[in-house]
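Only one protein chain is missing; all other protein chains are in place.
Right, chain A next:
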């Protein structure tokens, strides 16, 4: 019996040790050709940390294997349980490129966006930790995240809800707070990519990350870089961080190739013109044809690099996959520059596994680049624009379109606008239009019938210089309908020091977030609108100088008058005239002459 007990003890101890999981690292690259010679490249890196235990302060032992050491302590210090960072550039063309990769869960709006779940005893403490967190991240990612403060931070209620499972698994000691902020002005560039690569165990030296070159990534039509940290638990004792890093980019292959051929957009040589033969064409006339559908492009052209061998820390083989129509697209893998076709028409989703220290180059080739996999249509199309005619007030208009003929869309519209946009929510009007018949009707927010389209909403009005206005609308859009929301706002005056430095073109309003949910309130699609540019009445900043001069002049004049009053004797006009008569220069001269002549006469008399 005892022996048996002993055995079980050992087993249970072993299992405890094994439960203390080791971290892991996986990577994957996907190519998806899109219409009009575009190509979507998606990098996916997944890192799992060792087991972490924040509540047990007695254990001083902490070890980061593949999980980035630069990030871990920041998360632990600020008690951040979940962190999401987005760096994006460009306008997503849903007409041409379909729905966003990964249903938009990994793409941000233009600029930088960050949201985090922080554990703290109360809100004030949580706010402190949030500021601490963004300041630390600012240094880490070379972004102006340190400019985030309460004035531009909100606490989303329906959108961006935490996805980590530890909330359910683990009884937390403190409360959880969700913070979110965005910097739409932030220019995303290569210096944000370098820290991104530094988080990876391969550091951009080998594996898939060796393809990531700032010049090429940021020369794409659209790109989005995301970093997501979640805390997931298997049970109460075994929690770990899941770090997902993604880069999605759209490359226009024709543009890349023509840029490689000639970096300048020189005119096409006469003999290479593609003219429409059915129309007038000769040495002088040419009616242009659309771009040819012949494409042959490889990684060296797209990324400027090829894959520099396998990454040795990965727990699975790194994979490169192509999602094409196999009948017309040929995908070749060139190992050490030797061709080896790895996909013809046989496989729908050809994948290639990297092994060893061999270099790998992938080539995509077709003569019918217009044939691509059918596009996945986004469940909701959204656009937002500023309206209005004058300098002191304006309006915001948001258009939603439900492309589906049969299914209604439930979604949440989240928008945070700065305090100097004084929102008048009572002016909100909803216009619903039937996409086919064009019939439309307007429901103002004051009307009770709006409830069937706007069942719930959350609104926190702005406070000058303290917090932004925060609007979240739960909306329902019937099939084949378009919805337009429009409301008015006033532009508030800023203090002169609150204007951004001279080189600005206005105030960027951060992108709004649209989250489409299904019946079970599960997020099925996420999208961002473009930012908007708000022009506030801006004074001529040479004015303070003019004011100083004017004030000084007035003060000098007043001083002169008062000084005169103080030091001069006040006399009646007659007295003054008499005095002037007595002391006029003529008289004085005459008196002087008289005196001199009197002297002379005296001498003579002597």
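Simple rule for what comes next: contacts are C-beta pairs under 8 Å (C-beta built on N, C-alpha and C of every residue); 3 or more make two chains touch, one makes a residue touch a chain; residues count from 1.
Note that in this section contacts and distances are computed from a predicted model.
The protein name that UniProt records for the chain not on display, among "Glycosyl phosphatidyl inositol protein transamidase complex subunit", "PRELI-like family-domain-containing protein", "UV-damaged DNA-binding protein rad7" or "Glutamyl-tRNA(Gln) amidotransferase subunit A, mitochondrial", is "Glycosyl phosphatidyl inositol protein transamidase complex subunit".
For the options A:90, A:304 or A:326, the residue in contact with the chain missing from this view is A:90. Among A:270, A:374 or A:585, only A:270 touches the chain that is left out of the view. Residue in contact with the omitted chain (choice from A:72, A:104, A:156 or A:184): A:184.
Screening A:139, A:288 or A:461 against the full complex identifies A:288 as the residue touching the chain left out. In the full complex, chain A contacts the hidden chain through residues 36, 89-91, 93, 95, 110-111, 184, 218-223, 252, 255, 258-259, 264-270, 273, 275-276, 279-281, 284-288, 290, 383, 385-389, 391, 399, 401, 502-506, 508, 530-533, 535, 538, 540, 560-561, 564, 573.
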